[in-house]
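Please find one structure pasted underneath; my questions will follow.
As you look at this complex, bear in mind that one protein chain is not there, while each of the others sits in place.
Read from first to last, the chains carry the letters A, B and C; within each, the first residue is number 1.
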Amino acid sequence: MADAPFRRSPLFHRPPIQGEAGALRIEEQPFVGKFILRADPDAAVEPLRAALGLGLPFDPLTSSALGDTAFLWLGPDEWMLVTAPADAADRAATVRRAVSGFHHQLVDVGDYYTIIEVAGPKAREALMKLTSLDLHPRAFTPGMVTGSVFGRANATIWLPAGSAGEERFRLLIRWSIADYLWCLVAHAGREWGVPEQVPVKGETLTVG
Amino acid sequence: MFLIRCPWCGERDIAEFAHGGEAHIARPEDSEELPDSEWAGYLFLRTNPKGVIAERWNHQAGCRRWFNMLRNTATDDILAVYKVGEPRPEVSANLPATPSGEAAIGSGNDAAKVMAPGERGGPVA
Amino acid sequence: MSKHGYRLPRGGLIDRTRTLRFSFGRQTFDAHPGDTLASALLANGEHMVARSFKYHRPRGILSAGSEEPAALVEIGADRARSDPNTRVTEQEIFEGLKARPQNCWPTLGFDIGALNDVIAPFIPAGFYYKTFKGWPGWMAFEPLVRRAAGLGRAPALPDPDRYEAVNRHCDVLVIGGGPAGMMAALAAGRAGARVMLCEETAALGGTLLSRDPEMLSVDGKAPAEWVAAIRAELESMPDVAILTRATAFGYYSHNFVGVWERVSDHLSPATVPQRMPRQRLWRVRAKEVVLAAGSIERPLVFHENDRPGIMLAGSVRTYMHRYGVLPGRRIVVATNNDSGWDAALDMARAGGEVAAVIDLRSEMAPTHLTEAARRGIAIYGNATIVGTEGRNRISRVAVRPLTRRGGSSRPVEIECDLLAVAGGWAPNVALFAQSRGKLRYDEQIEAFRPGRSWQHERSAGAANGFFGMAECFAEGARAGADAARAAGLDPKPLAIPTVPASGQIGQGPIRVIPELPSNRPKHKIRAFIDLQDDVTTKDLGLAVKEGYRSVEHAKRYTTSGMGTDQGKVANLNAFGFLASVRGEAIPAIGTTTFRQPYKPVTFAALAGQHVGDLFAPRRTTAMHDWHRAHGAVFEPVGDWLRARAYLKEGESFHAAVQREARAARATIGVLDASTLGKVDVRGPDAREFLNRVYTNAWLKLAPGKARYGLMLGEDGMVMDDGVTACLADDHFHMTTTTGGAARVLGKLEDYLQTEWPDLKVYLTSVTEEWAVVSLCGPECHKLVSDLCDGLDADPEKFPFMTLRDAHVGGVPVRVFRISFTGELSYEINIKASYGLWLWQQVMEKGAQYGVTPYGTEAMHLLRAEKGFIIVGQETDGTVNPLDLGLIGMVKMKGDFIGRRSLFRPDSMRDDRRELVGLLTSDPNMVLMEGAQVIGGEAESEPPVPMLGWVASSYFSPNLGRSIAMALVKGGRKRTGEQLWVSRRDGAPVAVMVTATDFLAAREKADG
Partner (left out) sequence: MQRYNVVSLIREGLRGHAGWQPAWRFPEPKASYDAVIIGGGGHGLATAYYLAKEHGLRDIAVIEKGWIGGGNSGRNTTVIRSNYLNDESAAIYQHALDLWKTLGRELDYNIMMSHRGVLNLAHDEGEARQLKRRVEANRLNGVDSEWLEPEDVKEFCPPISISPAARYPVIGATLQRSGGTNRHDAVVWGYARAADSMGVDIIQQCEVTNIVVEGGAVTGVETTRGKISTRRVGCVTAGHTSVIAAMLGLKLPIESHPLQALVSEPVKPILPCVVMSNAVHVYVSQSDKGELVIGAGIDPYVSYTQRGSLDIIEHQMAALVELFPVFARLRMMRQWGGIVDVCPDASPIISDTPVGGFFINGGWGTGGWKATPASGHAFADLVARGEPNAIAAPFTLERFTTGALVAEHGAAAVAH
């Protein structure tokens, strides 16, 4: 019944799609736990390792992961903590305790961003239609993460390490433009049979 | 299409960056006492050189850090990239022969397209 | 042969087993797969295919590639898919291809426009600068000129096709798939480099495909076989990509190269797979580039050198060996170098009747002379062409010795239906020049060749000035290895393919004569330089004579090289002629600029996938679907779509806004405020930071309290505003305007990173983490209490400008009691994913209070009733806080962004425009926003002195009259004065200057 709280992800209206023979598969990963952590790495790394058993990635464009929990390097003093939906609150609390001793910022951005997962043998080729990043296997390796421009939108791309078997790229995209990016990725996949996806439109913009 | 080396993220297309104007223009501390002319200088006056410029860039779509860059505005050759707070590096550049003239090569000038008889060939060292 | 028209009985790379039909104008013809429109037309004996731009002279097919200046047609079956100015030499044939002549009326054969040719003596270069000035004026003549100008017609309907851009990085980009390019790709590929090989035509091979396989073998194989073998090896390399039908059109800075791929232009639209785009833009970032785009043959410059049937000798060889077409039966060859002889002998071997070879030189290669003599070809050494005949196709050539010995020798007339001209080969240096390398003029080949490189590229083969086949192989291998090494790989030496001695020959010695002499007086010679724009040597001479001596002036004055081919075959001849009339050397006069693109690229390909629905993102909130479902009209705010008003069945926009605004003060109004910018500000120095970025004071704001803040630029002008709340001593929640969110965060980060690195503050945007429901109205605290578990929102207990944490249905929310309307108001923030649910809760639980959703328009109206500003409406970048009467917002002590600028002389003027209220005497008269305030009831003659302008204007349902805010010179001092607001349609409207808080005024009035 309507009273019970329900959640909606920004791509609620977009069931997974794929190209022929799974050449390219596109799917939203809703409600994944996401937090921005700002802190001095030198101060934060040990307490976090102790608390989570997970170190902060120091090197640009890298990530560290333990099970479903991962830290993504976003900047020299900025990371994204990514967790399984169910663990979000616990992990955040753990981190907050660990860094409480010194100047930091931990912000829940779980609903700010959603994740579009792009997988399949053509994933790299398709994404190269959106970004000027070099996604050649030699250049963009598992574990790497970085922000870039995708079409006309900024997003963060992350290739989780050791995703056994095939690679599953994850695009972290803001709620309000997730639908645009979804359709853009789909467009990139047209040549491999991904069905056309038309952005939500049809709003009345002019008053008669 | 500049290829800019972010000090943290490495070489990226210009599309990922935002330009922040001339670098090393510090905001006056004691603006209160500053004469109007000097405040105007801070607000508006720029060297706008034909030659090496120190300019601010922000890796907007990437790590969101500001950094400084030395570029030869006569050729768009990027000479150095350095972090905020670091001193401006010494560089040598392929500068115009005359103040308003064009760099010997690599400029957009229409006159500098053909080698003068006897001019040394081969690629630029 | 007549049975096949001009198709040779054998040879060529076309598929003779299949026949395709295509049409040109009203006629229908046969062709074979592998044909271009040009080779198919020539096979059918169709030389004349177009009319020139200015004189509408008959134009034939000169070349066999993208350098074609004249043979332009319109193709396409319908009004949406039609492509004007298409080069017949590039368009591949497909079943049902429809081509039409353009720029002629009524027909190609009989074109009224050709009258221009009759009056040609009176319309020389730049004639239009000298006339059409006087009565009746240019505007009267222009329409005629415009109708005569232009070439093809633009499509009449929107383009139904799809395009896309693709990014690529590679170690080595090889441009040109000829012998040099293939060797370069092979060398780099075998070294393990990431290689891209771009070939403009449909097949790799380049010149190899324009040679007689009987005469030229590569490593003992026929050229085509060798090409196939190398291509196979390249394709077997995982990191080598081969693009055909792909033109590198632009060499930009930092080794960025634009490549234009025609994915399906060679297919009938009906047969193009749905999933394939029509064209692609490849955005290539290459570590190293190999330029192997070959060379371009120049025509000879002589009287009447522009007739259909006059072709480049090298192109004739291409038509013979690549397409199996010999475009003439009785052939004359005119040359100034050895390559013309190779062509002539080629044609003879293929069964053409070569009537004569005319060579400007007196020294000719003995091997050529003997072979020609053996074949009974008449030889004219040290000779010139003095004229030609043939209306729509050449029929006769007149020849005489270049240097007359003793008196005039009557020209010899030679019948022919094809004149093949060989003016020498020029390296294709367009991309090298685009890369800003410097050209070097080489007297040996009488052409520019790559001189000094600037970017990471090197040229190879003919593009580098080496025309022999063996040289091209060696050059390519060298360049490929060189590039791979520069890219950090370790290439191994490559075996250079062997070719028979005949393949070694380049063009040999060359004799260039800027304008061949004729028997006519100099000013009667019509020797064409630019076949498209009809530029003759006479025109260039006139330009120099009149002072347009610089190559750029001459080019612009005559339009030489400014056609769709950008002078690929014309420019060098133009420079040569200009140099000769100026009595200088070519390097001394320089060249015009080689601009991008190398050849015209469709707008749509450059736009890529970013058109239509994907043109730009549209940002929507969590409640968007509800708004849509309930009659919302939206307004774009930045990239956001915000509900502007909710129209009920049959309700007008105005009525809806009035209803919503009334409800917000009578019962409860609810607004989706999610789009407001939100920034989480945290750190021990957060207060100090806010104190520096806002005009007002922040050091003492207690946790749980909120405050309105005003942000300026350093120029002292209002940049943004918003409410910022203190969550904890070192933790704040800042809000910004919807449109300003990104700008503000960027600016604040900038100050933190560069100006105040000492401040311990972190900023993180949380704009879209929160959905925001804004409730407004005297009753709304009840609804807030109903919604929030255990929160008593009674205004007494929940003071203005404070916040509370609470829960709705167990979901945590943050409630602010703030107001943008002057009415009792609360803003509930909830995680975005619950936004829609919360909104529905508000509508359900609010029903009993008559809750009414209102949009941005009513919100604007409500805040105006209270006299609140909207940044961007009451401000325009020239308005400071004092102008807005917000002096109370400006702290006296301590610096803040923009403070100093408030003390500049102009900021202290007492006649600055100040924000005031305006009330019309007629309460129903609503002023136009943007209307100008003037000092008198009648407008004087322009310029009318203006006192200011109306920023906001509404009919207020709650005040029962119209209200307006305006920025008026010395406005506040004028309070109580009468002024006037001008109108386009009618007399100025009298208005009373008032304070801006109309609600307060009303309350006062009501006592």
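Keep this in mind: a contact is a pair of C-beta atoms (placed from the backbone, for glycine too) under 8 Å apart; a residue touches a chain by one contact, two chains touch by 3 or more.
Quick caveat: nothing in here was measured; it's all calculated off a predicted structure.
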#### Entry: Which residue of C:Q596, C:S921 or C:T975 touches the chain not shown here
C:Q596
### Message
Among C:A71, C:V88, C:L108 or C:L151, exactly one should touch the missing chain; which is it?
### Response
C:L151
### Summary
Missing-chain contact among C:K221, C:H610, C:K760 or C:H807 belongs to C:H610
### Sole residue of C:P636, C:P799, C:P812 or C:G850 that reaches the chain not shown, by the stated touch rule
C:P636
## Note on the structure
Logged for chain C, residues touching the omitted partner chain are 53, 81-85, 121-124, 127-134, 138-139, 142-143, 145-147, 149-159, 161, 165, 250, 252-253, 256, 258, 281, 283, 436, 521, 523-524, 538, 542, 545-550, 552-553, 556-557, 559, 562, 564, 566, 593, 595-597, 600-604, 606-608, 610-613, 615-616, 618, 635-637, 715-716, 872-873, 876-878, 901, 904-907, 928-932, 934, 939, 941-944, 946, 949, 982, 984
### Task
Against the chain that's been left off, what residues of chain B make contact? List them.
1-2, 14-15, 18-19, 21-22, 36-37, 40-41, 43-50, 53, 55, 71, 73-76, 98-101, 106-111
#### Entry: Interface with the unshown chain - residue positions in chain A
201-202, 204-206
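We take it that only the chains that are shown with their structure count from here on.
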### Task
Tell me which of B-C and A-C has more C-beta pairs in contact.
A-C
### Task
With chain centres taken as the means of their Cα atoms, state the distance from chain A to chain B in Å.
34
### For chain B paired with chain C, centre-to-centre distance based on mean C-alpha positions, whole Å
26
### Message
Just the number, please: Cα centre separation of chain A and chain C in whole Å.
### Response
32
### Query
Which parts of chain B, given as residue numbers and ranges, touch two or more other chains?
13, 60, 64-65
### Touching two or more other chains - residue numbers and ranges from chain C
285
### Query
Which part of chain A faces chain C closely enough to touch in the complex?
2-10, 30-31, 36, 38, 77, 103-105, 107-112, 128-129, 131-134, 136, 138-139, 151-153, 174-177, 179-181, 183-184, 187-188, 190-193, 198-208
### Message
For a test of understanding, state which residues of chain C touch chain B in their complex under the given definition.
### Response
252-256, 285, 433, 436-441, 448, 451-455, 458, 552, 587, 590-594, 714-715, 746, 749-750, 753-755, 757, 895, 899-901, 904-905
### Query
Hey, which residues of chain B end up touching chain A in the complex?
8-10, 12-13, 15-16, 60-65
